[in-house]
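Of the protein chains in this complex, one is absent; all others appear in place.
== chain A ==
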Amino acid sequence: MSLLRVSDLRLGIGETPILKGIDLSVDAGRILGVIGESGSGKSMTALSIMHLLPTGTRPTGSIRLDGQELLDKHDRDMCTIRGKDIGMVFQEPMTALDPLKTIGAQVAETILVHGGTSQRAALAEADRVLGRVGLPADLFPRDRYPHELSGGQRQRVVIAMAIAMGPKLLIADEPTTALDVTTQATILDLLRRLVDEDGMGLIFITHDLAVVAGLADDIAVMRQGEVVESGPTGKVFRTLAHPYSRALFEASSHVPVRDPSLPGGEPVLVVDQLVRDYRIPPRRLFGPAGTFRAVDSISFRIERGENVGLVGESGSGKSTLARAIMALEPAQGGSIAIDGEAHDAKEGASLATRRKLQVVFQDPYGSFDPRQRVDTLVTEPFHLLGREAPQGDERKRRIATALENVGLTAADAEKYIHEFSGGQRQRIAIARALIIEPSLIILDEAVSALDVSIRAQILDLLAELSDRLGISYLFISHDLSVVRSITDRVLVMKNGKIVEQGPTDEVFRNPQHPYTRELIAATPNLERALATRA
């Protein structure tokens, strides 16, 4: 008999159906990977199991844990089940912990809530559980606060809280999405080990096919509130019976078609011995202020039409480097030149230089002023043209061209940004970057927040624009598979230094630096995961 059996689970918010008859089952000691894009209802399914749905929603159907029906349970009874029989791990380890409580107290709290032990015994138990998740007491004392730990270590604390009572079922909702790849790999190992040791069932919710392929025993593919395909991982990936699963699979390993003719010619961007220091507060009163070197003597160049990838984990200095190139922050040494024109050390870049450089950000929801219309948003860079900025009909024509270039229509210019989806917003961001015909576009994690199918479309669009308009990209990302698919050359950054650079294919096939090797090994790889299964 299955540990958890969800059958015909239905849920609506207002008139809109969210879940349309979900059937899932998880066995003890096995991992069920639930995959789907945003809006597929995967998080809502998890919240239904936990009875943590927003007020006003009433699920119907049946959720049985160990033969016990959960759906009719009163909230009071659910409190004894939540945390004891079912544990949950959330996506964002930064907000899932109380910043004012020590990690030992937070884990002990779960144990105390479910009663039966003294404070002292609960703390001792918390010690043991934290040790199990890889935070041994001699290295990580219990009186540490969350802010003293790294993202991965915090996620371990969250996992410790979830497994403290030895639950039968653990639900993990995108637990590694906010983490670096090397950290992600260790957390995935930890979850696998805990499942094997405790024989609990794990529901692992994610949008990342590669992660699921390497981890899960069974898979359920969700789309618009329905499970379109489910079964053992190996079998699902072999057959891909449903067209949506197939589309998802293809989008995940999508490589845009690129013009093979090599880019070349004059350099668009030349960075020479760039140094960026941040001041840090003095250690003692009136002591000398320290500095932190975020970018340490970096040199590289990008040629016209060339796509260069910049990879590295959080804190490696990628974004700082990007901000220096955009002349948003002053550099403390070295030089940056765009199309042969160097940034001024004091004034930053002139309008003429800025004209050649545009940027697309990661968050499609935060990168637009919500109070302006699309035509105003898209023409923002016209500010750089000063008096030469197009007016009247010419302006309209340029807006229409920019929007049509990214697959939208001229009529979209009169809408407000909230009328667009995430993928469409990212297209508008690209239109905004394109409108003054720059030589270089910095793409700062530009596709990281998008669903895989949308991401494939945007990558195609970027590749096509680069070939057609001869634009160069500096493609900043932590996602190695994306970088691999779209760039000609790649720079690997660590602790403010470029540790390796070279043609993308060569670097990925034959990494020289140990850090590059570590990164590539830690990146979930769909093909590799499936190969080891077969």
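For this structure, a couple of remarks:
The criterion applied here is as follows: a residue touches a chain if its C-beta (ideal position, glycine included) is under 8 Å from a C-beta of that chain, and two chains touch if they have at least 3 such contacts; residues count from 1.
As a convention for this text, contacts and distances are computed from a predicted model.
Looking at the choices "histidine kinase", "Membrane protein", "ABC transporter permease" or "ATP synthase subunit a", the name in the UniProt record of the chain not drawn here is "ABC transporter permease". Considering the whole complex, the residue from A:126, A:336, A:384 or A:399 that touches the absent chain is A:384. Of the candidate positions A:30, A:223, A:343 or A:432, contact with the unshown chain belongs to A:432. Interface note for the absent chain: among A:154, A:254, A:354 or A:398, the touching residue is A:354.
Mapped onto chain A, the footprint of the missing chain covers residues 38-39, 43, 56, 90-91, 173-174, 326, 328, 351, 354, 357-359, 361-363, 365-371, 380-381, 383-384, 416, 418-419, 429, 432, 449.
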